[in-house]
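A single protein chain has been omitted; all remaining protein chains appear in their positions.
Per-chain residue numbering starts at 1, and chain names A, B and C are given in the order in which the chains are listed.
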Amino acid sequence: MSFNTFGHLFRVTTFGESHGPALGCVIDGCPPRIPLTAADIQRDLDRRRPGQSRYTTQRQEPDTVRILSGVFADAAGGQEMTTGTPIALLIDNVDQRSKDYSAIRDKYRPGHAGYTYDVKYGLHDYRGGGRASARETAARVAAGAVARKVVPGLVVRAALVQIGPHRIDRANWDWAEVGRNPFFCPDARAAAQFAGYLDGVRKAGSSIGAVIEVVAENVPAGLGAPVYGKLDADIAAAFMGINAVKGVEIGDGFAVAQLSGEDNADEMRMGNDGRPRFLSNHAGGILGGISTGQPVVARFAVKPTSSILSARRTVDRTGRETEIVTTGRHDPCVGIRAVPVGEAMLACVLADHYLRHRGQVGEAPRWPRAASQDQ
Amino acid sequence: MSFNTFGHLFRVTTFGESHGPALGCVIDGCPPRIPLTAADIQRDLDRRRPGQSRYTTQRQEPDTVRILSGVFADAAGGQEMTTGTPIALLIDNVDQRSKDYSAIRDKYRPGHAGYTYDVKYGLHDYRGGGRASARETAARVAAGAVARKVVPGLVVRAALVQIGPHRIDRANWDWAEVGRNPFFCPDARAAAQFAGYLDGVRKAGSSIGAVIEVVAENVPAGLGAPVYGKLDADIAAAFMGINAVKGVEIGDGFAVAQLSGEDNADEMRMGNDGRPRFLSNHAGGILGGISTGQPVVARFAVKPTSSILSARRTVDRTGRETEIVTTGRHDPCVGIRAVPVGEAMLACVLADHYLRHRGQVGEAPRWPRAASQDQ
Amino acid sequence: MSFNTFGHLFRVTTFGESHGPALGCVIDGCPPRIPLTAADIQRDLDRRRPGQSRYTTQRQEPDTVRILSGVFADAAGGQEMTTGTPIALLIDNVDQRSKDYSAIRDKYRPGHAGYTYDVKYGLHDYRGGGRASARETAARVAAGAVARKVVPGLVVRAALVQIGPHRIDRANWDWAEVGRNPFFCPDARAAAQFAGYLDGVRKAGSSIGAVIEVVAENVPAGLGAPVYGKLDADIAAAFMGINAVKGVEIGDGFAVAQLSGEDNADEMRMGNDGRPRFLSNHAGGILGGISTGQPVVARFAVKPTSSILSARRTVDRTGRETEIVTTGRHDPCVGIRAVPVGEAMLACVLADHYLRHRGQVGEAPRWPRAASQDQ
Partner (left out) sequence: MSFNTFGHLFRVTTFGESHGPALGCVIDGCPPRIPLTAADIQRDLDRRRPGQSRYTTQRQEPDTVRILSGVFADAAGGQEMTTGTPIALLIDNVDQRSKDYSAIRDKYRPGHAGYTYDVKYGLHDYRGGGRASARETAARVAAGAVARKVVPGLVVRAALVQIGPHRIDRANWDWAEVGRNPFFCPDARAAAQFAGYLDGVRKAGSSIGAVIEVVAENVPAGLGAPVYGKLDADIAAAFMGINAVKGVEIGDGFAVAQLSGEDNADEMRMGNDGRPRFLSNHAGGILGGISTGQPVVARFAVKPTSSILSARRTVDRTGRETEIVTTGRHDPCVGIRAVPVGEAMLACVLADHYLRHRGQVGEAPRWPRAASQDQ
């Protein structure tokens, strides 16, 4: 089964293949009267765009977005605003080069979705992955740019924190640094190290994995739909559904296995604003599937791309054993371009939960509890 | 927002709180004519039941399940079979002891969902966690017992592979061992080590985290609903939504960050059965969000429970700073009882995707591709 | 496929068969802190209960409801309130008398769902219709009683306006009359006519159809989710999904075919409250799938029950031609008991749309439009 919609109230449907004429998305359920122009979306798309450094695929795609519906200026000379109806966004593909793939037309690439799509659907879109291509993530980033505007004050940022064996030093974390190097790395020193390391990977025609951390600030407390629409569960699905992701963590993640109950508890005191504050954030901003009001912190691991120059043993569509070498353009570390994708997915999940919470509970704050909150 | 249904075609809705009269679930969309009795479900519930060793909470709950609807024997003397209509399962709570919690009625427990539920809903169910209690997982296990029967030949098993700093030795893995120790541990030697370690944790009134691995065998190739209902994305949501889970991995998980494309590729050869086989399973049985036909391998990390005897700093519902000590019955390692829950969640996800795939594509195998498959 | 959940944010899942041990529902997504007791629900159930006059089935079911979850009194001595988590309601079946049906065990009843359930699922629940029985509607009525409390000020009432060839005179409409006769008829004179007519039908062992009108007052303007979740579309599905319903109308319904654009237009003037008012309500309170603020007016037609004493030609499960006579207890006009069911379904649809609207748009009124509404 194909299932290309996510979200419950803020719903995103995407379409398009790596080598088709266009890709895009339809955003449904967005609140009305939010100012929105193509430029707002283009900004994020430009960060994900391939070919911006030697560390990502050289495919040249301007990824220019057009808004086909869902915005209107109802006052003379007024600004374009969301109407509350579906926002359709379209991005043309301009640099498909299908010929690159003709040599491997009938061969399955180990570690790639070509085989499973063929098993499932009985078709083999040999042209760069078809629907399974990372190119689809452009539509996610476009949707995320709209989602960011739904939750007042929301800031969602991501950074690459590990490539291969090289991890950042968290003491050096500087968000400003993320925009200054081609890796979205928050640690200038690590970025330099990544550059040298990745040059080696690239020249060897190999590829390598990575870990991305995504942080959302100004997330209202109370978001999350227990117990099967928990905020962390939806984040886990959103991240695991990004191409090539094999692991997801919230807060301390797998490290909690080694934590005692004493160390794991985020103790509470009263803040100067009259609201509870936490003395630590092992929980990553989520308890019981509901946001605490602290920053939401999540990570995901991206595997190396399967497009490599070394021959791998495989079979073809007729059941013959063979070998395969992928010579098309590719990403030595596909995790780099996953950074803005991670931001987009988290923004979409938060926008959705913001609306879902407002639907069930309304806009009045629930804490401190007061009689006036009662219906 | 409350959201207590999961699954798309095989849909499970659960209800009930830790200290209410009963909990249960409604399973909708189950195929008809599957033989089903309460005993089939009781077997799995008994594995999750508390109070079976000194390593889990001493709450005494028989967890006896009743089938209220959805089965019928339409032939005289025939066996009860699913009818295709909703299967309602009910489990009475019998050992609530609400008084245990009266001392902490207005205090938030650090690391626990009591605070976030109150922020969200304006209510504080101080009695053992209310809806956020691990007691809710009994309903998941009941549903999982039905799900296991939906996919022909499916086997889903789980094991505890880490408690605190202690990991199993994978060379010792023996599924038979899982049923022989109170930890669901597949490594007899590690189990002995866990016992000593956990006795210390328990006596200290502390708690500790754990890692559980879940393996599904005989999963048909082709299951998964790309790109926002990927099999791994749904597994990630299902596991992250289990109480206290903070991390999820598929296949090599976070280790992929350090893998090269060469090492990560699961090479393919033809098997003796005329179908492709893989020479390794770094992918954990899923590529592009679709099952490969290999075993599906996934893991999740469980944090330590917040019910501990050491005082923690906190605030109460009126905004006063205070301390809290939890003296009720509790689990020193709540990860232990999460083992059958992990099995149940994976079984439910697979049952759902089995039906979803059959809906879109039908029952004919798609590989090797043949003209006769065309509609 | 079985699909026993309806609603999007206010979600109702029902379960149970005519002759199983119990039936009930799980209400998910209900706002928190709404006072709720079993008595609130019992009131509506008692109106639907069979055996209250000679014009409905003589099956004796007290239909006593129990609340299994989702309410809690978090203050000492406080009242029970919804918690925001699933509300499970259970109703035991006490008067099943399965033996009544043994004579027709393998025969299909013309006009009844027994045949289609068997074709679909391969099972024949000959005991009074199984899941297809009107008994399932008790769970709908229970859910509706909760739904009524979700929309502030909402009043949903229904009345029987036609039995067989006999229609009420709208000039005599008196809501108070509805509670005074066994037909929920708002016209005392028509009620007397219905009584005589229906006695004849009952004595003949026959059955007859009916038309029910449902009116919701105090429906906020702006509810509805265009263009595939329109308020009228959801009402149409909710009514058509009631047992035996074959037609649904909103406002003028089928009469619009004969209306000119001039006559159909509900003209507008400004009301004394500074809000627009309409000079007529041909639209039945809904334009473009969105509520106008006028009363929502809808109707549905109920066919005669298939349980009749006259022999009908049919076939049995083995493919043999035969005849069937239904001698069990039955309703001469099943439309009568559909009156509270119609109310319940409309209340559920409105509760759901109230929350959906609040989710997307928030709580601020949108008219008259003002800059302060902008986000």
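To be clear about the criterion, a contact is a pair of C-beta atoms (placed from the backbone, for glycine too) under 8 Å apart; a residue touches a chain by one contact, two chains touch by 3 or more.
Everything numeric here is computed off the predicted structure, so don't read it as measured data.
Touching the missing chain, out of C:S18, C:T57, C:N93 or C:Q162, is residue C:Q162. The chain not displayed touches subunit A at residues 1-5, 9, 11, 13-17, 20-24, 26, 28-30, 32-33, 66, 68-70, 72, 74, 81, 83-88, 90, 117, 120-126, 130-131.
Panel shows subunit C; residues 1-6, 8, 14, 108-122, 124, 131-132, 136, 162-165, 201, 206-211, 221-230, 232-241, 243, 245-262, 264-270, 274, 276, 279, 282-284, 286-293, 301-308, 310, 312-315, 317-321, 335, 353, 356-357, 359-361, 366-369, 373-374 of it touch the chain omitted from the view.
One chain is missing from the display, and on subunit B it is touched by residues 9, 29-34, 81, 84-85, 152, 226, 355-356, 358-363, 373-375.
Note that in this section only the chains that are shown with their structure count from here on.
With centres taken as mean Cα positions, subunit C sits 44 Å from subunit A.
Centre-to-centre, using mean CA coordinates, subunit A is 26 Å away from subunit B. Look at where the CA atoms of subunit B average out and do the same for subunit C: the two points lie 37 Å apart. Those residues of subunit C in touch with two or more other chains are numbered 9, 29-30, 32-33, 81, 84-85.
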